[in-house]
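Note that one protein chain of the assembly has been removed; the remaining protein chains are unaltered in position.
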Amino acid sequence: MTITPPALSIFETLESEVRSYCRSWPAVFDRARGSRLVDEDGHSYLDFFAGAGSLNYGHNNPVLKRALLDYLERDGITHGLDMATTAKRTFLETFQNVVLRPRDLPYKVMFPGPTGTNAVEAALKLARKVKGRESVVSFTNAFHGMSLGSLAVTGNAFKRAGAGIPLVHGTPMPFDNYFDGTVPDFLWFERLLEDQGSGLNKPAAVIVETVQGEGGINVARPEWLRALKELCERRDMLLIVDDIQMGCGRTGGFFSFEEAGIVPDIVTLSKSISGYGLPMSLCLFLPELDVWEPGEHNGTFRGNNPAFVTAAAALRTYWADGELEKQTLDRGEQVEQALLALAAEDPEPGFGFRGRGLVWGLEFPDKQRASAVCARAFELGLLLETSGPEGEVVKLLPPLTVSAEELDEGLRTLARAVRETA
Amino acid sequence: MTITPPALSIFETLESEVRSYCRSWPAVFDRARGSRLVDEDGHSYLDFFAGAGSLNYGHNNPVLKRALLDYLERDGITHGLDMATTAKRTFLETFQNVVLRPRDLPYKVMFPGPTGTNAVEAALKLARKVKGRESVVSFTNAFHGMSLGSLAVTGNAFKRAGAGIPLVHGTPMPFDNYFDGTVPDFLWFERLLEDQGSGLNKPAAVIVETVQGEGGINVARPEWLRALKELCERRDMLLIVDDIQMGCGRTGGFFSFEEAGIVPDIVTLSKSISGYGLPMSLCLFLPELDVWEPGEHNGTFRGNNPAFVTAAAALRTYWADGELEKQTLDRGEQVEQALLALAAEDPEPGFGFRGRGLVWGLEFPDKQRASAVCARAFELGLLLETSGPEGEVVKLLPPLTVSAEELDEGLRTLARAVRETA
Amino acid sequence: MTITPPALSIFETLESEVRSYCRSWPAVFDRARGSRLVDEDGHSYLDFFAGAGSLNYGHNNPVLKRALLDYLERDGITHGLDMATTAKRTFLETFQNVVLRPRDLPYKVMFPGPTGTNAVEAALKLARKVKGRESVVSFTNAFHGMSLGSLAVTGNAFKRAGAGIPLVHGTPMPFDNYFDGTVPDFLWFERLLEDQGSGLNKPAAVIVETVQGEGGINVARPEWLRALKELCERRDMLLIVDDIQMGCGRTGGFFSFEEAGIVPDIVTLSKSISGYGLPMSLCLFLPELDVWEPGEHNGTFRGNNPAFVTAAAALRTYWADGELEKQTLDRGEQVEQALLALAAEDPEPGFGFRGRGLVWGLEFPDKQRASAVCARAFELGLLLETSGPEGEVVKLLPPLTVSAEELDEGLRTLARAVRETA
Partner (left out) sequence: MTITPPALSIFETLESEVRSYCRSWPAVFDRARGSRLVDEDGHSYLDFFAGAGSLNYGHNNPVLKRALLDYLERDGITHGLDMATTAKRTFLETFQNVVLRPRDLPYKVMFPGPTGTNAVEAALKLARKVKGRESVVSFTNAFHGMSLGSLAVTGNAFKRAGAGIPLVHGTPMPFDNYFDGTVPDFLWFERLLEDQGSGLNKPAAVIVETVQGEGGINVARPEWLRALKELCERRDMLLIVDDIQMGCGRTGGFFSFEEAGIVPDIVTLSKSISGYGLPMSLCLFLPELDVWEPGEHNGTFRGNNPAFVTAAAALRTYWADGELEKQTLDRGEQVEQALLALAAEDPEPGFGFRGRGLVWGLEFPDKQRASAVCARAFELGLLLETSGPEGEVVKLLPPLTVSAEELDEGLRTLARAVRETA
């Protein structure tokens, strides 16, 4: 494929320097369907990024699209604040019947502003209100969002520096396997909690991702998550699972924490919850934590009803049975086999890999290499991005609806990009 | 109109106690068009709330709807992060040609997460980064959002208490007319800045609304805004105008600060910028302030392309000429006349009023009265909400596209509700 | 008097650049008695600074000296932490009998670390603990100390900048007469408190000096102090009077707030409480506020027993009757007459003045002038220092035991320095 340099001028002249993805992918995208995007010159790209996890059901999924068009055409409520609407009721009923009840999850549902960071802000506020303490523990290489509350529990030094104020009230602890298994789990955390002289401000809550996406595809073991849950209970801290990127089936089950068999106190969802890439977020919590006063946390777009419509359609379509979950695990197996094969090509393959469900990462000790792999993949028509604190990890995040053939195609392109950047 | 108590059960059983508007308006809304909503029982409501200012062009505006349906039908990019897309380019070009150039505004455009509070968080971060100072001055009864950065510059004590941490780095100053004209403008602020012993942490920026919506429809005079701009320049502080609720034509001109003839350093837009009630926000700033590093502030839904499509359509339709602006001012005049007439009915009318363009407030010294007026209006088929620190102000915020007849109908209903709650 | 440049070398080579007074007064002082210091070359200086208010009874006051020498000679406890000692008991009994009982003050007595800033830190901690709130209101041009808690309620921008962290949890309000009487007292403060949308974090306490010493000899009127006390009661805030510089008789009565007839909730004392220039401080508070846990605030030198000995001797000698108070007011009158006369020499005298008891300030609109006056006074054998946010005020702070003749001598020297710097 030959790429003509696109006419990016107004993006360069009018848009702020803060723009980033458009720098890695110098194309002007026009339309998309399933696992593929097409740019304005007609070039097609296989998407192994999926809107950073917002497009688990692919671009413009036809089932959801039909529901959305029907709703818009009949002038359903578009902007609903937190008014009761028929679309919201349908979503709530579907979420209850398809997601919560089958999993015996007793959560109350809150609609914060329709972005991940807003759900995290709500979760942190609630935890602090319930416990009457300011401090929250997060983990190394956590990513929870860019507004000040979320940023304070995010690890990345570059992002943190953007705050312009000292970020306080958060303390990082080592994520699972941070010391490659050489240190017992929670040794430091537990000791700080039990030692009255440790200097740790007693936390209201712990916030964790089961797999750190932005942090470099760091996968927590189920036993580590269970031990964390137990620690939280024993030490009177709430456990918040930020399932914004890993929820909605990314790791197989609807919630990424199901595999570990735990029930977090608070859960945040966003990204793929609407199913169609429309802004939406949820904050779920145990009923006894629902101490909010009416309107104590609000937001203009918390009632994005078109998103409720596609969300309900997505739940009905993909979560009424176990098909998608099974398929995701199968596809994950396919990825793992391909990466094993790629690694086996070379006695010193130049990368390690890890993952779960349909989220995988290739870590390159040569830290520039990951960017080079992504750049070459783009030339070859595959969208891939890096993650990790120094961008040293190539992240695979295809739509869950990717076909085995598309997945194979993408993995072959990836392999080629790895080989050609060696 | 008789209202059958709606079946709210799942809203009450599953949704968090944080819900609020649905408590004031016990109906389940189903569809909407222009200035009217219809609930599932077929009752119609005239909307003088307009999605808290997000629906300046009415519900499901047919011109924007057509553009949106076309885009969705042709599988245009829905979720775009900050990739270059054709929809984004069209929006940028339209915004430049229709909004910025005719007003000689040299702003760079940033797409934060698609909510107002996210735009404010971005503005505050940028101001702090540019000036290297933490402190920001806000005004009494300001409202800027619910995430921690925005909440710290918001006045409402109830909302602030929800933070769960002390909100610092912000200092309130008296808004225009806070002392009913008995104290010279900026007397306190100016003196704190010039006195090296005042104890004020030197601010990076001042954030202001030209009309405080949530704060009670407090209208800043143009000369006060000009003096504020001059003060900021003289004292090396950036001026941020939060035009989230008052921008996009609410007060007449596209930006609410146009009337004062000032050019703020940073401007936030959200609510009606997409025109269709879809989540979207912008942060505008002078080019010399564009010191962001790529990706230093980001967010999953900052590329909500359907919103770009409706936003561009709205700009083309309503802002290519001065018709809407003129009509808004005319309608505002109509509101003012009606309120004058209502007040004249009684030598002691029991309320005062103020407003600008199509945002008006009736303040009731009897603070319970405003809620009673809104409740009665709802029974009469008119959606109205209160604002102000103690909910003592009835807020009129009809769509800008309201017809003279609809406006007259709503104002008559309002008058009746006022009379019947006397 | 001719001054030989002193050999300052080790002060310049070994001591930190932070040193300050030794820069204004280039002499090496050796001994002192009453109102006079003598340098190592035998030059004598009349002291109108009195250890920044720590030497109200003069240098090496012979009565206190005798008590101190007796105590040391008989090997009385020197360092006592907060052990019960006979010296401490004597001090407590004397303080109760001579100071508290005659004034009907029911205070409990706390011995913080023996410096003013430590007493302020204790007062702020206690107020926050009692009220369960973080915020404290201070006043423009307040000075309360240099440790982080005290510095956060201090006004001076230069001092604040030294903190190295943002100073938060404090909000400045205008001190008495900040706007030269053009604005009603507490207009801004009261309004912020009553307005639920003001954005002010509700304060635990207000901390105030009755006369701001470092801030430029700003004298609060008794009626302003009474109104402040009333405001604090009405709004559920504790009133802390920082009487470190103005207490111990500086303004006439033992406490500077006696004239206003108020009883603060918390009072801090230091500087002249030991009477001999020895480090000591007290924090006094109403009994119902004594919610400290044992050891919750402590410090190594809080039992500086030699200071207790001189403190008790000072109370017995100077406060068993009303002689010193009367003399202080007389001497104050003498100062005022001299300043009136000096001002009358010139139709445009180039300075204004104000004061109370034996603390007076001459403010020079030409801000360099105050330093020049002090420098010339030093050459003429008189120690004077500047205060105010820009050092624009010459501060008169002679020992309370100054004789009428010494006072006259110093005032004539001051007058000469003023004339010669015109």
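For reference, chains read A, B and C in written order, and residue numbers begin at 1 within each chain.
By definition in this document, a residue touches a chain if its C-beta (ideal position, glycine included) is under 8 Å from a C-beta of that chain, and two chains touch if they have at least 3 such contacts.
Computed from a predicted structure; not experimentally measured.
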Checklist outcome for this item: Touch with the missing chain holds, among C:Val63, C:Leu92, C:Leu231 or C:Ala343, for C:Leu92
Item to check | Residue touching the undisplayed chain, where the options are C:Gly149, C:Gly332 or C:Gly357 | outcome: C:Gly149
Item to check | Option from C:Glu194, C:Asp236, C:Asp290 or C:Glu420 whose C-beta touches the chain left out | outcome: C:Asp290
Checklist outcome for this item: In the whole complex, of C:Leu124, C:Leu382 or C:Leu397, the residue touching the missing chain would be C:Leu124
Checklist entry - Which one, A:Asn60, A:Thr117, A:Ser138 or A:Thr328, makes contact with the chain that was left out? => result A:Ser138
Next on the checklist: Of the residues A:Asp195, A:Glu323 or A:Glu420, I need the one that contacts the missing chain.
Outcome noted: A:Asp195
Item to check | Contact footprint on chain B, counting only the chain that is left out | outcome: 165-166
Checklist entry - On chain C, what residues meet the omitted chain? => result 6, 8, 10-11, 14-23, 25-33, 37, 40, 51-55, 59-60, 65, 68-69, 72-86, 88-89, 92-93, 95-96, 108-111, 113-118, 121, 124-125, 127-129, 134, 145-150, 152, 158-159, 161-166, 169, 204, 244, 270-271, 276-279, 283, 285, 290-301, 304, 306
Next on the checklist: Residue by residue, what part of chain A touches the chain that was omitted?
Outcome noted: 134-135, 138-142, 153-158, 160, 166-172, 174, 178-179, 183, 187-188, 191-192, 195-202, 215-216, 388-390
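Please note the rule applied: only the chains that are shown with their structure count from here on.
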Checklist entry - In whole angstrom, how far does the Cα centroid of chain A sit from the Cα centroid of chain C? => result 59
Checklist outcome for this item: In whole angstrom, the CA-centroid distance of chain B from chain C equals 50
Checklist entry - Which residue numbers or ranges of chain B touch two or more of the other chains? => result 134, 158, 166, 169
